[in-house]
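One protein chain omitted, others in place.
On to chain A.
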Amino acid sequence: MDKADSTQSSNPRRKILSLAVSQILMEKGFDTVDKECLETLTEMLQSLLVEVGQSARSFCELSGRTIPVIGDVIVALVNMGISLQGIEAFAKRDGRQIIPMPSQASQQKQLNLLQAGTKSSHPPHVPNYLPALPDPHAYVRTPTHKQPVTEYEAIREKAANQKRDVEKALTKFLSKTSETHSLFDNEDNMFPLIACKPAFPPYLAALNPTDQVFDFEELEYHYLVANRTEDVTSKDDNDENESGNEDEGDGEMKAETKSEKDVKPENDIKPNSTTNKAILENPNIDNPYLRAATLPKRAKPDPTLLVAAATASSTSSGTGN
């Protein structure tokens, strides 16, 4: 009897029945069996077991009992036409083999993947047959934000610290990018101070009327250009002559300084034309700090323009704050 036939089915119980049928057939003298015959006999054995059980239970219940007795089984067997003659001889026949009980398949233990926290038991209203609750992090709400500090002293102190830091950073930046004064009369310049730009008269900035500013970005760009003017001209002690540039770059400068004219219409000041020219020459570079330094032309100082330039710088610094 081919073992391969009996191991076809996946059900382990049916496999055992198939083994039993194979063994009976082998005892009877068969050497091989068709697969369909073995399956038919196995199915018959299984159906017979179930049918005998059902019939015996029916007879048992008919007698008003719940636990079946041997008599019920015998009546059921006789009722189905299965003869009990020679059953003892069959049970004690020679060459009988016993199919060992297959080993209990061990339940695959579920791997506990990264258990977080301890699983809580079911609340009283949840029946026991329901699956256990998942890890607590899956359903427990955990606030992840911190209660912000509302104490006045702390906030005030923080704001003061922040303000001081901003000022310090700004001062440091200005001391590195613009004119500085040194506290001590040596060259190492360890403690630079922002150069003070005296305005004449000092109250002019406060008296100058200014328009409302709509576009801050344009204004800031203009201030950048204006500051650059100061930086470059500071080396020459503010003796730059604007009139020298006027004849060559007046048209472009008109367009460039239009926004400034809007702010200060009566001054009609032109910022450093050198920077503007550099901007025009290298239109793809937007940042004036990145451009090659261009030295302004030397010319006679113009007192009225000088005053105007100083006023413009002080005004810009006043509005910038």
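Note that contacts are C-beta pairs under 8 Å (C-beta built on N, C-alpha and C of every residue); 3 or more make two chains touch, one makes a residue touch a chain; residues count from 1.
We take it that contacts and distances are computed from a predicted model.
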{"item": "Omitted chain (choose from \"Nucleolar protein 2\", \"Sorting and assembly machinery component 50 homolog, like\", \"Metaxin-2\" or \"Transcription initiation factor TFIID subunit 10\") - UniProt protein name", "value": "\"Transcription initiation factor TFIID subunit 10\""}
{"item": "Residue of A:31, A:94, A:185 or A:211 touching the missing chain in the full complex", "value": "A:31"}
{"item": "Selected from A:46, A:178 or A:208 as touching the chain missing from the view", "value": "A:46"}
{"item": "Contact set of chain A toward the excluded chain (per top definition)", "value": "13, 16-17, 20-21, 23-25, 27-34, 36-38, 40-41, 44-46, 48-54, 56-57, 63, 67-74, 77, 81-82, 84-88, 90-91, 96-101"}
